[in-house]
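Only one structure is covered here, and it is reproduced in the block below.
Omission of a single protein chain aside, the complex is shown with its protein chains in their original locations.
First chain written, first letter: the chains are A, B and C, and each begins at residue 1.
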């Protein structure tokens, strides 16, 4: 299936956006301007973008504690996201959620959730809603290799299968849950193998190859829209940073050597952005110059987002006590 | 592998014991002498007994709300069990547990638990304990087709596999969870197929054939004792009664026709006791007369258990407030 | 007026709301067979899409309900027995209760959770829980606890129309109790308590099944010439403080009766509110009559000991009058 140049270029743009956004997050954490746990997606951009671009703009997406890249890949505006990370009133969640729980309902991002495994059932629920509302949407749920050990994985896969829900479970297997290797915690070679146990297709894909991810997710989405039910896709990818930003994890990383240098460097060589950029140039979709511009533009977008965030007001103290309910109490 | 006549006869004895015990339970419920939910195992005796007899007498066993047959199959004395069902001070649990939560630690029955799926992790834990204590024991966990949809199933299978725990997961697939067909709620043909997802053997066995169950469980137990880890065994069986005793379920059963007469009768024809008894006679292990005696003896054991229970005192009221802790509070 | 029992009131509320709004649907284990009667005839009326049997996957289908609510559906999740909600606790706490606030108002979670508390029937520790206090400590959930068929129908209908997650706890000791329920449509607002009996000497706040016990106690006390006012908060979160404080300001004495375990019970919360905000009205110590802090034993001889009773409530009132 042919992917339009426009789409290909948009993919690269979003990958750069995520990369620049995350690099800025690292700076802000180091500078003490961004507090709380912050998990970056550097190295996993192809998985995020390939999956989200394969969906319709208003399809549903749910994600994880590694929360920034998913909505950006889905097309979220950067300013409200960055403002959220800096706890501003203009944050997409009004400064209520911070880094681990971004959401942008305007582009189908129904919420990143930081309790590992907690988003899987709700993603099936959004798919059930789509089915009952007959709105033709599909639901995609990002989850990690670590999350695949939660009971909610099993329950969600089973429910999605027996009800033939239009949902795609996308396992971002970056090899580790914090310091714990998937090779230790997952009792089977590929998480995708577990799809058999739920009578649904299970596909392993190279998570550093955005086009490969795009294609398998597009097939899964088609299958879902046709009413043929859910799919499990496992993207093999890698995070280039420690589990989270902040000294604690740095030291853990350094001290533990839970990822050998050799492994680490071999993955660095497969930087999804470098690979995809080279491919597009080679394909003649863009020139090096145009690619540099994309890089430049997205970097500026991020800088503008930071400026916007820093210039935005903090929430009124009173707002801490507001917004618990959607239906105010009659009493 | 040759099974001794002694063992074969003991199997039939325990199957009769369960049958008579359960038939008495039905009477006691109907008479209003046994209160609370009571789930019988009539029709599933071969699965209980085949599995438990394949274990060593002091191996561990954990079970479900359908709680009577498992400890009996494991070799528990009937009197304390029946006394428990009648809420007597002499009950195996001092009248604290009733029908759904029998346990007899003296024969390795570590507790039946009535929250569906809640026993699966603890069974893996008993296996971990056996491994760490190096006591050579294996742990067997009964669970239903309905329980296989709980997240604890997934988590337990994965943990048992990565830690190579000496545990046997025995799914008693009687086709239904209350009124819900496994063919509806389980997304795969056989629960045993899910073993692949945990890199452990998964075997389907005829749950009406006590010797077949005995043999697969014995192999699983051997594997476990050798340190080769867990197994999943699925016994296809059937309950001849409604989900639980009591008018509510009777009416549900009658009204719902969730099990067609044809299906029901085809399973009745495969009554595990009739089949096994005939086989033993045919094998020349026992005579019809000896089989009648077994039937008679076990029936009398049950009657004695009822007499014992009825003659036993009720607990002292004060005991309601005792036994919450094993270590009394220093304060 | 026409009389219905508590289960019929649940059925009617669900039936009417599913008729009214096609976005309302219900799911739970064996729900099409309606073991307790609250969805009798629903499969025929609304079809299998809106009356969904679930596998035994409480966290899974709770989360499915939440996700469906996030995109505009209005699910009713029926757990049958309240002891099973612990399996779904994370979905209730981390997702249902937190989404609206955490996502800055982007998320609406119009979902109703229902569970019957089957205590007192010899089902022992794992089937007799009254777990609402554990959820009362979790901001974001609304918790209703109707004690009569009238309140049940009216509150459940309000819950289904509410845009927030509402947990409806049903008391197993009053399932067959009947009471007047008008034919015509009505709602009972969430967050408003009710004076079930007027009195002047002592206030008895009854929770769930203890409302009926409190009324029996009030009747007995009347014989002795003690005039007890019986208050039913009906909603535990948000709690109608004022109706309790006003009653206590009149009577000066408070007994709280609650089927939950005493430690951190709803009754303790009521006592704490009055000790903080109604202290100057009190003429005597507050008395809490709740279930003992032990697990629920099976044997009827034992089980009968642990719960609040009419007698225990009367005795508590006597203490406050002493």
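Everything below uses one rule, namely that a residue touches a chain if its C-beta (ideal position, glycine included) is under 8 Å from a C-beta of that chain, and two chains touch if they have at least 3 such contacts.
All of these numbers come straight from a predicted model, not from anything done at the bench.
Among the displayed chains, contact with the absent chain in the complete complex occurs for A, B, C.
Only one of the listed residues, C:26, C:51, C:69 or C:87, touches the absent chain: C:87. Although one chain is not drawn, the whole complex shows that of C:31, C:204, C:231 or C:260 it is C:260 that touches it. The residue from A:95, A:108 or A:272 that touches the chain not shown here is A:95. In the complete assembly, the contact with the undisplayed chain comes from B:152, out of B:152, B:179 or B:298. Contact residues of subunit C toward the unshown chain are 83, 86-87, 89-90, 92-94, 97-98, 101-102, 124-126, 129, 131, 133-140, 237, 239, 260-261, 263-269, 271-272, 274-277, 279-280, 282, 284-288, 293-295, 297. Counting the whole complex, the residues of subunit A in touch with the unshown chain are 35-37, 84, 87-88, 91, 93, 95-101, 113-118, 146-147, 149-151, 177-180, 184-186, 248-249, 252, 255-256, 258, 314-315, 317, 319-321, 324.
Subunit B residues in contact with the hidden partner, per the touch definition given at the top, are 60, 62, 91-97, 101, 103-105, 110-111, 113, 115, 118, 120-130, 132-133, 137, 139, 151-152, 155-156, 158-159, 162-163, 323-327, 329-331.
What we mean here is this: only the chains that are shown with their structure count from here on.
Subunit A and subunit B, compared by their mean Cα positions, are separated by 45 Å.
Taken residue by residue, subunit B touches two or more other chains at 149-151, 184-186, whereas all remaining positions touch fewer. Multi-chain contact residues, meaning those touching two or more other chains, occur in subunit C at positions 54-55, 57, 59-60.
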